[in-house]
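Below is one structure, written out as structure tokens, with a few remarks after it.
One protein chain omitted, others in place.
When the chains are written out, they are named A, B and C in that same order, and each has its own residue count from 1.
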Amino acid sequence: MSVDSTPDQTTGDGSNTEALPRRKRATLVDHSIRYGFLGLLLGLIVFFSIFASGFAGPRSAVFIFQSVAITGILALGVTCTLVVGGFDLSIGSVATSSMMLAAYMMVIFEQSAFVTIVACLAMGAFIGLINGLLIVKTRVPDLLATLGMMFLLVGLQRIPTEGRSIATGMTLPDGSTAEGTFSPFFLAMGRHRIDLVLEDLIPVSVIFLIVIGILVWIFLEMTRHGRLMYAIGSNERAASLTGTNVNNYKIMAYMISGTLASVGGMLLAARLGRGDIASGTNLLLDAVAAALIGFAVLGAAKPNAFGTAMGALFVGILLQGLTMMNAPYYTQDFIKGFVLVIALVFTFSLSARKAGSH
Amino acid sequence: MSVDSTPDQTTGDGSNTEALPRRKRATLVDHSIRYGFLGLLLGLIVFFSIFASGFAGPRSAVFIFQSVAITGILALGVTCTLVVGGFDLSIGSVATSSMMLAAYMMVIFEQSAFVTIVACLAMGAFIGLINGLLIVKTRVPDLLATLGMMFLLVGLQRIPTEGRSIATGMTLPDGSTAEGTFSPFFLAMGRHRIDLVLEDLIPVSVIFLIVIGILVWIFLEMTRHGRLMYAIGSNERAASLTGTNVNNYKIMAYMISGTLASVGGMLLAARLGRGDIASGTNLLLDAVAAALIGFAVLGAAKPNAFGTAMGALFVGILLQGLTMMNAPYYTQDFIKGFVLVIALVFTFSLSARKAGSH
Amino acid sequence: MSTLSCRISAIDKAFGENRVLCKLSLDLPAGTVTALMGANGAGKSTLVKILSGVHARDGGSIELLGAPFAPATPSQAIRAGVVTVHQNINDGVIPDLDVASNLMIDQLAERQYGFMIKRARLLAEARRVAARMGLDDIDVRTPVSELGVADRQLIAIARAMAHEPKLLILDEPTSSLSAAEAERLFALIETLKAHGVAILYISHRMSDIRRIADRVVSMRDGEISGVFEGPEIDYEGAVQAMLGHRMTEVDITIPPAGQPVVGLRDVRLKADSPAFSLDLGDKEIVVVTGLLGSGKTALAQALFGMASPYAGTITLDGKPFAPKSPGDAVRRGVFMSPKDRASNAVIQDFDLARNMTVPFLSRYGRLAFIDRRKERRTAQDMIDALSIVCQSEADGIGTLSGGNQQKVMLGRWLAQPSRLLILDEPFQGVDIRARRDIGRKIRETARDRATLVLVAELDEAFEIADRIVVFHDHAAAAEFRNENIDVNAVLAAVTGSPADARGKSRQAA
Partner (left out) sequence: EMPAPLDNPGDVKIALVRYLSTGDFFQAYLSGVEAQAEALGVDLRVFDSRQDAALQADMVDQAIALGVDGIVIQHGLTESMKEAAQRAVDAGIKVVAFDVNVENEAIPQIEQSDYLLGKLALEQAIEDNGNEWKAGYVYVPGIAPLDRRHVAWEEIKEANPGIEEVAQMGTLDNPIANSNANQARSVLQANPDISVFFAPYNEFAKGVKIAVDEAGMSSDVSIYSADVSTADIAQMREPGSAWKATVATNPAVVGEVSVRALAMMLAGEDPGAQVIVPPTLITQAFLNENDISNMEDLSAKLPQFAHADVAMTDWMPLPPR
């Protein structure tokens, strides 16, 4: 399996186009690769603004951000593991576990928001640590280790309540009633809106997304840690022979991923106001989709935080626009897949042509 | 990490005395790597035979095979794509699309079993072809291409019936009633049982699994095509430089995967007797788990058909045994994940120790 | 001897702006070894890739045995009889398959082979091919991933030789072989030559070229700059044609011994190898040479924290030195540029500048942030110092020629001061002039550190060493001061007793 998409240069398909207009064509191709995807995004926005009534406008924009906030945060985590050449299939279940834990802490243990948040973050980081140790110490392949972790967590998160959702007033397995409530401060993470120009415009979860997105972007692009993580993803052995502590960085990547997933889970809990066992099933696939779409943004052809954020937005805009146009849910899936495939074909075939035709 | 602990791997003719105890230890580790997973499987069987009433016995054994027949077949397909270094995330949705197509052909178009089967196989192969072309021609990374395809198919399969399941007597979007029925021959694929020692013992679907398993095994292990596919998975560039047509083999792998997924979908249709609206996500995850667990079987540390079959059986035995012991579904997930992680840690940490310290 | 096998006429090739081959024309007669010489980045590998169907040419024509030849894929080239061993060894082997499948993979790729693998026959044929290359001591069922780089190279060569090619192209086939293996390759080349095969041989090693070339073609900046043939080949002239100027002689003045920096005391690298001691002094350049598997790399690994020696102690500046990881070693000022750059050094996704700065990122910028400008400046300095042929410091590393990639890998470690600098096969694929440049650069910067260079090729040792240590059986066996040195004495020390050495080397691998 290769997430690595650097086009293979040896199997060039040898396009024998004449050399003269090359310079001009090359820059055109360059531009298409770099801005093609963003162009598509813009095109979608324009299209929906014209044809979907109510799509254009600040509230709708905020709504799109909000609808992708949780998947976006998870996708940023998975991006970090993709950067070191790994993959984290457990993020969805870490998020739902974190949601259940948050609910459990507040509703059953009647803890404060602060304790709850610390517990959730610690759990996410701890699961990431276990994933990382499994992968670097016992050398279980990443997909396999995190798949096992996924199954494990999906079961584990349901054991304390015997599979029931957690809500104030629920009956516990021992027959008593849970009296705790979600702390208002905790709920605000998912529900409070901040005034900006318009009243109650920006939800806190969107701020989380934007801040985390910027932090991950800075971390990956501008710090030496991020640079070394990319080096590990490209050639682990070479990176280790430059003195990089490959194991530590890999473990760190999984811990980032786990921690961000737990943040996502807390936002989910705050939005739902309960620990719901049926929620969050699509988080994994949507987050992976966003992170992978990110490959196509700005012609990066590798995992990157900006691309991931754009990937998440892309999916959000598409679904929002289609909903506004009253498209049934199944056509939304179809169109999502179709546009995704077309966008990818466009980007990757162009960059393959650029890299391969000589 | 020390030079001296590296066991001799290439058999030199050097006969030094120091090598003697090392050799012995190495073979013990070797055996654990090779047979550890199968030992675990055996242990599970013994455990359940003792503690789960009704577990031991031919009918139960056959039933376990039957319960994993569909995921097993899908997993064999995904194994082929793993062998060429790819990954097929679309198998689950190909299977459900094939199920819907089969139902559509028979119930709405009133076609014969033969036409239906041909159509389903053709669809599976065609989707595989598209996946393959996307990956080799336009160089979309495999995870991304097949993820897009997955979304696309999940939507597409629902459009003709506007999201309804397909069953005889259903009302079509245009208001008329579907009069076709599932052909008995087609249903037999999912339901008929063949006498073997006991009456009505072996279901046809199990025969499908075994035959497909053996064919894929022979293909991958004993034919030149299989060997070349492994070569591509190991070093695509080198394989292409030796004159292997890498693109064709990759496309072929995805076509095999698509075709096997469509077979799985038909078995599903035959078992359920209708076209069930389902996403196929669980089929995907279970099949991927089986294929990945296969890495640990016989110390292969690479995708292989025998391992995949064992991986599928492993999951089947675990789940059926636990169900027989009346374990709630969430503990099943947990135990599945837990045993999976333990088995993997065991196998991979041993083989990492063996491959040692370079 | 006179029949023409391949005629290359007016070939053009450009990568974007970069015109690599300009109207290049070359004849390759049958039964003749044509050695192609050229500086790093001259376009040799590009020519090879055009001949072998990897790249498409922009213009010009090729005739093979009188028929037009324009392979669109590697398999077409192979079917037409043009067989290539590529410069990058990892392009020639498939690590997860066993040796037998690797040797026979071309046959497996042929439709005529049939559907099923005939295992017994496959193994038998593989053994035969392996034996021809002198690889009979390898079990053909061993996965290639367990073999070292030299064996991999031999396997790639053996496979090509087994093909009965019409034109055989060898792109730096000896870059990771020592004299003994190389000699077996030369013997095989002579056999093929006698069968009328045209051979295009690319190398930076003058000793190889002197040994087997029937004619020498020099190449400069994508054009043929001289063809030298006849009974007495003008090697000097060929080098001059390739470089555009005369080669200067290297002149080594051994500096007075400085303070000892690294001391190895009674070190045993393996359980069953003898103990040895070795001191590396300040300003001193010590070259360790020896046969394949003689333990050079093991020594480097012990010093660089990749493995700990079986017995003995190592000191650095008088203090005990037992690094647990390369990171540890780097922190103590011990740097190593590993051999086999493709798998051990090159970070394919990074551009040239980023490849260079990986080990010392913390020194570029404040806190964890990277100062891009500073990074670029360092890279440009190194590009100038090592005369790396490239468009800019932002070139993808994969677009550089092999030798220039090697220079980048060296530049990576020369950019910062160290206490001990270990260079494992630093001249792999580097052209003669660059070798001198690098040698000079190493000698210039050798102050305030000890330098340990591991090479298999003696010529290279003589060019750079103050002191030459010969390794045998994972221990220092002999030592020479590089002054009026007796080449034969060194050679004898290296070879030891030849029959024995080979067996031992397999065991070590």
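By our rule, contacts are C-beta pairs under 8 Å (C-beta built on N, C-alpha and C of every residue); 3 or more make two chains touch, one makes a residue touch a chain.
Values in this document were obtained by computation on a predicted structure and should not be read as measured data.
J.: For the chain that does not appear here, which of the shown chains does it touch in the whole complex?
T.: Answer for the hidden chain's contacts among shown chains: A, B.
J.: Please identify which residue in B:A167, B:A188, B:A300 or B:A352 touches the non-displayed chain.
T.: Answering carefully, the residue with contact to the hidden chain is B:A167.
J.: Of B:I202, B:L268 or B:A309, which sits in contact with the chain we cannot see?
T.: Among B:I202, B:L268 or B:A309, only B:L268 touches the chain that is not shown.
J.: Which of these touches the unseen chain: B:T96, B:N131 or B:T259?
T.: Of the listed residues, the one touching the omitted chain is B:T96.
J.: Touching the missing chain, which residues of chain B?
T.: Residues touching the hidden chain, for chain B, are 52-55, 59-60, 63, 66-67, 70, 96, 99, 162-165, 167-171, 177, 191, 200, 203, 268, 271-274, 276-283, 319-321, 323-326, 328-329.
J.: Which chain A residues would touch the chain omitted from the figure, given the whole complex?
T.: 53-54, 57, 59-60, 63, 66-67, 70, 158, 162-165, 167, 182, 190-191, 268, 271-274, 276-279, 281-282, 323, 326, 328-329, 332
Methods note: only the chains that are shown with their structure count from here on.
J.: If you average the CA coordinates per chain, which chain's centre is most distant from that of chain B?
T.: Of all chains, C has its centre farthest from that of chain B.
J.: Starting from the mean Cα coordinates of chain A and chain C, work out the distance between those two points in Å.
T.: Going by mean C-alpha positions, chain A sits 43 Å from chain C.
J.: How far is the middle of chain A from the middle of chain B, if each middle is the mean of its Cα atoms, in Å?
T.: 27
J.: Scan chain B for residues touching two or more other chains and write them down.
T.: 237, 240-241
J.: Provide the list of chain C residues touching at least two other chains, using ranges where the numbers run on.
T.: Residue numbers touching two or more other chains: 54, 73-74, 91, 306.
J.: Sort out for me which residues of chain A touch chain B in the complex.
T.: 1-5, 7-8, 10-11, 134, 137-141, 143-145, 147-156, 158-159, 162-163, 281, 285, 288-289, 292-293, 295, 328-338, 340-341, 344-345, 348-349, 351-352, 356
J.: Can you name the residues of chain B that touch chain C in the complex?
T.: Interface residues on the chain B side: 1-4, 8-14, 16, 18, 222-225, 227-228, 230-231, 233-235, 237-245, 302, 357.
J.: Mind pulling up the chain C residues that touch chain A in the complex?
T.: Of all residues in chain C, those touching chain A are 12-17, 49, 54-56, 58-59, 72-74, 91, 304, 306, 325-331, 336, 338, 343-350, 354, 358-359, 361-362, 364-365, 367-370, 398, 412.
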